[in-house]
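A protein chain is absent from this complex, but the other protein chains hold their places.
Moving on to subunit A:
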């Protein structure tokens, strides 16, 4: 059967385990929403529309992590129906805050929250979308940045790579002209190892970066950890600092052996 000629590219927005904040970012593009909707066909966006159209989709934005048996099958189907698949946010890109279960006994978690844990279907892990299907681009952040989202959508619809830098928060912080918090005030900050994208928000408000965009392209953990210690953090504090919104990704790069040994010696 010949496919009808489509004048507008079709966008799908899909949710897995998440807080809905990243898809909300699309609705938070108040100035761009109506012009964008004139250029694209919002074919599947359950949070925003009752008009739910079947695939295929030119661009699928996926929010949330894979955390239930049903998710495994659904992400494969979405991939097969999508020309481009882009993950939006820390959950879809790094498992999200719910990936903290990956370091714990999920049966015990289930029993803590639910009186009848046997009713609850869940996987023992919360994993990024890329662990299950090929992903064309990962947009980081907990939540993602509105400007970056618009760049990703327009880039994919124009068949070019999005212009999203891989450098660290430190670059953005310097550009913003914010005084370096660890240097000037001894405030612990994950800016040197965290992916840029937020606009170096936290340091501008006088707090250290807490890593919600996950690790940047090149990180130097062996240098970072002693710096955090010298700013007064215990090893338990450092582990918790890294193990929050992008625990899965930070855990993949942190040097746990060294952290453990020196922690025991100090």
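What we mean here is this: a residue touches a chain if its C-beta (ideal position, glycine included) is under 8 Å from a C-beta of that chain, and two chains touch if they have at least 3 such contacts; residues count from 1.
Rule of thumb we're sticking to: contacts and distances are computed from a predicted model.
*Asks:* I want to check something: the complex is missing a chain, and I'd like its UniProt protein name from "Heme exporter protein B", "Sugar ABC transporter permease", "Dehydrogenase" or "Aminomethyltransferase".
*Replies:* Checked against "Heme exporter protein B", "Sugar ABC transporter permease", "Dehydrogenase" or "Aminomethyltransferase": the hidden chain maps to "Dehydrogenase".
*Asks:* One chain is left out of this view; which of A:42, A:59, A:139 or A:242 touches it in the full complex?
*Replies:* Of all options in A:42, A:59, A:139 or A:242, contact with the hidden chain holds for A:42.
*Asks:* Which one touches the absent chain: A:24, A:157, A:227 or A:251?
*Replies:* Of all options in A:24, A:157, A:227 or A:251, contact with the hidden chain holds for A:24.
*Asks:* Among A:34, A:158 or A:184, which residue is in touch with the absent chain?
*Replies:* Answer from the full complex: A:34 touches the omitted chain.
*Asks:* So which of A:150, A:201 or A:227 would be touching the chain we can't see?
*Replies:* Considering all chains, including the one not shown, the answer is A:201.
*Asks:* Spell out, residue by residue, where the missing chain touches subunit A.
*Replies:* 15-25, 27-28, 30-31, 33-34, 37, 42, 45-52, 67-68, 71, 96-98, 100-101, 104, 106, 108-110, 112-116, 119-120, 122, 126, 142-143, 198, 201-202, 204-207, 210, 212, 237, 240, 244-245
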